[in-house]
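Just passing along the structure, written as structure tokens.
Just one protein chain is left out here, and the rest sit where they should.
Our next item is chain A:
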Amino acid sequence: MNKLLLAALVTGALFTPALAADYTIMAPAGPGGGWDQTARTMQDAMQTEGISGNVQVTNVPGAGGTIGLAQFATQENGNPNALIVGGYVMVGAILTNMSPVSLDNVTPIARLTGEAVALVVPANSDIMTVDDLVAKLKADTGAVAWAGGSAGGVDHIAAGLIAKAVGLDPTQVNYIAYSGGGEALAAILGGQVTVGVSGVSEFASQIEAGELRLLAVSTDTRVPGFDAPTLMEAGVDVAVQNWRMVAAAPGITDEQKAAITADVKAMATSATWKTALETKGWVDTYLDGDAFAAQLAADTEATEAILKDIGLVQ
């Protein structure tokens, strides 16, 4: 019965309630994804740097983070120890899912990391530059099949923005959604779609091996280590990036918010965090306070506009 005992121990370990947690971080996604990794990296950095004695990570997967967000907003009201990880994908998901809870129902603290969206084609494609792609789009918008992550996410938004920027109808964009960058990658490598659009890190090793050609990156500056122009440089007036943030519970006092912001800032400037960013290939885009609030408001507005253009939100 050795294994039953072990099973019981594993179960026990999973269900042990947080006894003396300084912070509980909710990753509103399943284990393994970007939000989960962000939460677990924060956990490691906060504990290693002595910012918090005991940090717990919980996973509440589903619906672009909106399930976790709703649960967080209703159950943690006024709790100064509760944090939630989120990001740009959540902004889109709140709109497309018509989520009853939005980022206004929590207390955003800071933006932590960012990642450029990459435009790639298979090595044997006749598309060599962004101009070639634009020419194909203009000839027949629907004939260009885009592969990327879930509908309404940053990948889809980038595709819509590009079409709009070159004067085409974003609703005509033939976007094929895959459940993740990995599955989309298979379709791109297999030549079933015309162009791939997803986070740079999803394609990094294939670009390096020469199996994918990187046409451009979506940020306003070039991505170090990749020999590709930004969309702006390639003549398409689009700048968008996928970012991840951390938020606190609603209903906390200004003092509590300031204390949490100080802890998060200490974490985000620590050596442990910086080393982790480097190994994971994440870009530090730390931003807090009013600057972050303004950025968030601007992103939400722009996202709502493009999702309406694409036709995902009425």
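The definition used in the following text is that a contact is a pair of C-beta atoms (placed from the backbone, for glycine too) under 8 Å apart; a residue touches a chain by one contact, two chains touch by 3 or more; residues count from 1.
Everything below uses one rule, namely that contacts and distances are computed from a predicted model.
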Which one, "3-methyl-2-oxobutanoate dehydrogenase subunit VorB", "Quinol:cytochrome c oxidoreductase iron-sulfur protein", "Tripartite tricarboxylate transporter permease" or "Cu2+-exporting ATPase", is the UniProt name for the chain you do not see? "Tripartite tricarboxylate transporter permease"
Out of A:Gly86, A:Gly152 or A:Pro170, only one touches the absent chain, namely A:Gly152
Can you work out which residue in A:Asp22, A:Glu49 or A:Glu211 touches the chain that's missing from view? A:Glu211
The missing chain sits against chain A at residues 1, 3-4, 6-7, 10-11, 13-15, 30-33, 36-37, 40, 43-44, 59-64, 66-67, 70-71, 92-93, 96-98, 100, 142-143, 145, 150-152, 174, 176-180, 182-183, 185-187, 189-190, 192-193, 204-206, 208-209, 211, 279-281, 312
